[in-house]
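The structure appears below as C-alpha cells.
All protein chains but one are shown in place.
All chains are identified by letter, namely A and B, in their written order; residue positions are counted from 1 within each chain.
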Amino acid sequence: MIQLFLRDIGLSVRSGGGFGLALIFFLIVVTLIPFALGPDQAALAVIAPGVLWLGALLACLLSLDRIFGLDFEDGTLDLLATSPLPLESVYMAKASAHWLTTGLPLSLAAPVLGVLLNLDYETGKILCLSLLLGTPALSLIGAFGASLTLGVKRGGLLLSLLVLPLYVPSLIFGAQAVRLAGQALDYDVALVLLSAISLGAAAILPFASGAALRINLR
Amino acid sequence: MNSTPIAPTLSDRFWRLANPKIFMGWSSKLLPWIAAVALASLCSGLIWGYFFTPDDMRQGSTVKIIYLHVPAALMAINGYLLMFVGALVWLIRRQHVSVLAAKAAAPVGMVMTLIALATGAIWGQPMWGTYWVWDPRLTSFLILFLFYVGYIALWAAIEDEDTAADLTSVLAVVGAVFAMLSRYAVLFWNQGLHQGTTVTMADGAKQDNISDVFFQPLLLSMAGFGLLFLTLLLIGTRTEVRARRLKVLQARERIE
Partner (left out) sequence: MMPDLGKYALEVNSSYILSLMALGVIAGLYVKRSRAVRRALAELEAAQDA
C-alpha cells in the first residue's frame, strides 16, 4: 500500500502529472476575484474566507479523474484488483496521494494568496488550519466520486455534479470557521465538525468506493 | 414423493409481491383507485385552500401558498427516502423492482423539490423582501435538488442496466448520509428566517402553530400530493419493468 501511495505521488509530480496545475488554478481564481468584484479592500477582506475555500475546493476537482482514470485505462487497476491488496486500501492510498499533492499544497498556499484579498495574518493561520482539516474530506469524497464515474466516457462534468453537493458540508464549516476567526468569534465548533466530516469520510467511503470499483471492474 | 408443503412466512409473502410479474399484477389493479383518490384529494384540498380559507393576519393571502409548498417539500424528502430504501434493498437483495422504483421516484422527487423551491421563493418575496435567502430550509432543498440531478444523471450515463443500478444505489446511500449532514451543516451556518415547524407530523395532532381552518385543507392537500407521488411512482416503476423486459427482448433479437 505504501508503494502504491508513493508511486501515485511520483506519477503526479512528474511532468504532465498535473502537480502544479491545482496551485496555478487556485492562483488564477483568486486573482480573478478582485477583477470581478472590484478592488475595495474592506469588501475583499469580508469575502476572502469563502473565496479562498471555494478556490481550493474547485482546484481539488481538477485532478480527480486522474485518481483512477489512468490506471483504469491501461489495465493497472485490474491488476491491482487481483493483487492481495484490497480495493479499499487502493482507494485509501490513492486518495491520500491526491491529498498530499493537491490538498496539502493548497492549504499551505492559501494564506499567501489571502494577502491578495486583504486577509490578515491571524485569520490566515486559521484558514490554513481549516483547509488542512477539510481538504482530506475533499480528496476522499472526490476519489469516491471518481470511483463511481470510472466507466463513463468524458465523465468529468458528471463527476463534478456528483461531488459538489457532497462537498457542501465541508465548505460550510470550513469557510464559516475562517469567517468566525476573522470576526474574533469562537471557531472551535466549526473546526471540530469539519474534522468530523473528514474522519467520517475516511471511515465509510473506502467501503463505498471499494464497492464501486469492484462494480466498474466487472 | 409426497411432502407437506411449508407454509410461506410473512416475509416470503412480502417479497413475493416484489417479484416483477406479481408486482405488475397487483399494481395494475391498485393503480386506478390510487390515481382516483389522489386526484380527488388533491383537487379538493387545493380548491378548499384556494377558495375557502381566510387570509392570515400577517401574511395576507400568501398563506394560501402553504397548500402547495408544504406538501411538495414533504414529498421531496420522502422521494429521497424512497430512493434510499430502494437502493439499499437492491444492494442487499438484488431486487429489481425495488431499484427500478427508486429510479422512477427520482424525477418526481426532483419536480417536488423544484415546486418547493419555487413556491418558497415566491412566498418569500413579499414576506422577506427577496426571492432568495440563504435560509437553512431553502438551502437544504437546493442541495437536495442537486442530489436528485446527480442521481438521475448517473443512471443516464451508464450503459449496462445492472451496473447503473449498482452504482446509483451506492451513490444514493452515500448521498443520503451527506444529505442529512448537509441539513445540520446548513442549520449551523445560518439560523435562518424560516419559522419553526409549521406542522409536526404527529397523527392528527393539532398544533398551536397553525389553526384548524388552515390545517384541514392542508392535510387534504398533503394526502393528495402523497397519493399523486404514489401514482406516478407506480406508473414509473411499471414502465421501467417493461423497459427492462424490452431491452432483454431486443438483445435477444440481435443475437438471433
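What we mean here is this: a residue touches a chain if its C-beta (ideal position, glycine included) is under 8 Å from a C-beta of that chain, and two chains touch if they have at least 3 such contacts.
In this text the structure is predicted, and so the values were computed from the model without any measurement.
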Contact set (omitted chain vs shown chains) is B
Have a look at B:Val111, B:Leu154 or B:Ala179 and name the one touching the chain we're not showing.
-> B:Val111
Any idea which of B:Thr119, B:Ser140 or B:Ser182 touches the chain not displayed?
-> B:Thr119
Where subunit B meets the left-out chain, the residues are 46, 50-51, 55, 60-62, 64-65, 68-69, 72, 107-108, 111, 114-115, 118-119, 122-123, 125-126, 228, 232, 235-236, 238-239, 242-243, 245-246, 249-250, 252-253
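By definition in this document, only the chains that are shown with their structure count from here on.
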Which integer distance in Å separates the CA centroid of subunit A from that of subunit B?
-> 32
Which positions of subunit B touch subunit A when the two form their complex?
-> 143, 146-147, 149-150, 153-154, 157-158, 163, 166-167, 170-171, 173-175, 177-178, 181-182, 184-186, 188-189
Report the residues of subunit A in contact with subunit B in the complex, numbered from low to high.
-> 144, 148-149, 151-152, 155, 158, 161-162, 164-166, 168-169, 172-173, 176, 189-190, 193, 197, 204-205, 208, 211-212, 215-216, 218
